[in-house]
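Please see the structure below; I have some questions.
So, subunit A:
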Amino acid sequence: MANATYQREVINQAGLDMLNLSISQLEKAKEAFVNHDSDLAEEVMNIENRVNALDLKIEKDCEKFIALYNPVAIDLRFVMAIRKINYDLERIADHAYGISKYVVDVDKKIPANLIAAVEFDKMFATILLMFESITDAYENKNVKAARKVFKKDKILDEINVQSFSIIESEIKKDTSIIAEALLLFSVVKKFERVGDHIKNIAEEIIFYIDAEVLKHNKKK
Partner candidate 1 sequence: MAKQIAISMETKIEEQLPMDKIVDKSLKKTPTIEVNDAKVWYGDFMAIKGIDMSIKRNTVTAFIGPSGCGKSTFLRLFNRMNDYVDDFKMEGKIKVNGRNIYKDKVHVEELRKEIGMVFQKPNPFPKSIFENVAYGLKIQGITDKKLIAERVEKALRQADLWEDVKDNLKKSALALSGGQQQRLCIARTLAVEPSIILMDEPTSALDPISTAKIEELIFELKEKYTIVIVTHNMQQASRISDYTAFFYLGKLIEYNKTKTVFTNPEKEQTENYITGRFG
Partner candidate 2 sequence: MNNLKKNKLIDSAFKTVGMLFTLLGIIVLAILLYNIIKVGYTRINWDFLTSLPSRRASKAGIYTAIVGTLDLMLLTVIFAIPVGVGAGIYLEEYAKKSRFSRLLEINIANLAGVPSIIYGLLGLGIFVRFFGFGGSILSGALTMSLLILPIIIVATRESIKAVSPSLKEASFALGASKWQTIQRVIIPSSFGGILTGIILSLSRAIGETAPLIVVGAMAYVPFIPHSLFDTFSVLPMQIFTWTTRPQDGFAIAAAGAIIILLAITFIMNGIAVYFRNKWQNKLQ
């Protein structure tokens, strides 16, 4: 059915745009945070409008698609999954916005040793790998790639749990860096959230392609 297929492709493309946009927002936000680049941070905050607009468009398009084309089976699962994926991507972009706001609001550069101590780079590198996996899964309908993120998410959880005691001890060593340490702690938490969102996206992709519901499934 030409029209329905075309409309579905429009939504699919919009989803991909949202994915790329969220990834780029987060990358810029991390850059801005580590280098205390307030110009870059401003840029991220401005682009937030685009993210919101795209979010609304995808919502509307999904509603229209269901109303007009009565999707069933994989088409229905697709449109249901896209709405949830969209939500998670919007939250990720939101976190990027939040991180950028820290840079703009608090004029303090985070010391490099702190960043190294909490394995910040490793955390972000893992996030990037997870993004790669779900992009592959989304574009190529590759369920295997989607499954890779669950293990990786455990790394993020690990780093997050460790960060508490690490930050605590760093503060004890040098109380002048309390503000920076607290900011860093917040961002680490945000990254852990981002990981959860990516995991949700992976679950939704697996649901839409394989009709396998992994939500609330302990064994992944």
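As a selection rule, all candidates are chains of the complex that A comes from, given by their letters.
One rule holds in what follows: contacts are C-beta pairs under 8 Å (C-beta built on N, C-alpha and C of every residue); 3 or more make two chains touch, one makes a residue touch a chain; residues count from 1.
Keep in mind it's a predicted model, so treat the numbers as computed, not measured.
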Which of 1 or 2 touches subunit A - same complex, any copy: 1
Subunit A residues within the candidate 1 interface of the complex: 1-4, 63-64, 67-70
